[in-house]
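Removed: one protein chain of the complex. Kept in place: all other protein chains.
Per-chain numbering from 1; labels A, B and C assigned in written order.
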């Protein structure tokens, strides 16, 4: 079996989405990429999570051709592939319809950074894509969904771990499938707290730029000092 | 015992409503129909779910006469029967007072299609019935509730798997009792996300017709390509 | 040990409040009354629920004198006693700070009947008391809380199983302690659904009187036909 440990990690990332209440039934999917081999491991389409095994994780190349696996890959595979091709920093992707992140996506509102929890994970607002055109929907829809994410103005995907797809839901990522699932879980918490905040204060203002950078850099980059950082 | 496997499926559909947090105490009921025999299997009235056995599922004919079973059927049986008689596509029905779907019903607002999760399951908004007249309430109330659903303008029950009964709650259905319960669970998630969305953006617009159809047809009809579709 | 089965029922009613998520830590209390003996069994004050035993349930007379029990009764005992003395129909009382019912109480709004779930349990809105005066607070506060409930205009406590105490939370009751806890759980669900409904439609209207009575009388009185009614 190809990519045994990647399959296991992808399976575990999918299960983390379930454990954290981010997916209902078979909604959602997580994948991981082996950059050296140019191979992607992704959840099969429509298979119940509690039956998933590493063997059922589908392995494809970056053009979406199934290299190993008896099941059909997630129908969102072309979106994942577009993101992997466009952003070399991505090692894993998680897509959910988690309820509060999806509500912001449905409201077509970027999530403003209203507090330090958000600043710990995102260097700015969580962006929302422009809606697809009728032509993009009629064409290669899933790939065009990926393109809409890639088109987000000045998106640095290595720093910003999620984008909301307008009228759809969040795509999240990270250096590994594990990190992608983690970021999907955190995004949902941020989306929930931002929802409550704007309900309490419709004109709530983003935190100061200095505070935002302070928190983001506590956890990211060479000056990070959160956690048990190796070599520090 | 008549219809053993249908009873078991109906019992399981009722339990799925409990597992997913859609019913409180004895609220809610699911049924299934054996079209060839013209027999309906439905939850008994007011019996705690954790005591339900397949033997307690009540079997009636399409006029509501008990054919087998020692308990009284759900008091909503005449609503189920009206729907089964009117819509030949229905194989199962689930009625709940799930909280967000009920809130939309109580607000007498149809749930607009604000995102692709909704579009995956419904070809348009989730409709809400007109209120019953005083005469309909005083008359055969439960049957008239079914009639109010059947009267929803241009309702294609084979495609639209739920209607909100004004001031009451959702009735959901599908080709089987299992599908009806599944649709009830999904409806509640859609209702919740739509609630959050209109809270974030009171004037939130439905997604574009092209996007709606794209998603609905990914999962329904001859061009569907979601899941491990047989023969595809 | 006096009133063994009543103590066990009261203990179980208290635990039901915990199981249903209505109480945090030691908040909340349920009691039951043995009308013939004129004795009340109530939760002790401030004891963790997971340590409660039937022996710890405190038995008092209707004036609040401890008849059996080594622990102090709930500090809300005088409220319970006032209700038992005033309303002969009451067999059990449950007081919680369940979050949505408490929010309506804090907003000093009666909960309007916006749907049939509410109508199944209450013949009208869930009333809210007038605030206590400074004198009533300085005086016998807990008993005066009971008096404020008893003063609710045209309250028929045999039909209406709960009142919201302004700025405080709900007191619920029924013919038994079990029924009181059940009604507390249902009230919280109604309060939640009404909250969502008025969020969706600030001017949501109560359901028609005919529909309200139809549902209330489906479950109450001589014409009831919900559940496995004895002798019907």
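In this text, contacts are C-beta pairs under 8 Å (C-beta built on N, C-alpha and C of every residue); 3 or more make two chains touch, one makes a residue touch a chain.
From a predicted model like this one, the values you see are computed outputs, not experimental measurements.
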Contact list for the unshown chain, restricted to visible chains: A, C
Given C:2, C:34 or C:107, the one touching the chain that is not displayed: C:107
Candidate in contact with the missing chain, chosen from C:7, C:168, C:182 or C:214: C:168
Absent-chain interface as seen on subunit C, which is shown: 24-27, 44-47, 71-72, 75, 97, 99-100, 102-109, 131-132, 134, 137-138, 141, 167-169, 195, 198-199
Residue numbers in subunit A that touch the chain omitted from display: 114-117, 182, 185-186, 189, 192-194, 196-197, 199-201, 204, 207-208, 210-211, 214, 218, 225-229
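Everything that follows uses one rule, which is that only the chains that are shown with their structure count from here on.
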Chain contact topology (line, ring, star, complete or other): line
Numbering shared by both copies at the subunit C-subunit B contact, with half separating same from different: different
Intercentroid distance (Cα basis), subunit C paired with subunit B, Å: 33
Multi-partner residues of subunit B (each touching 2 or more other chains): 199
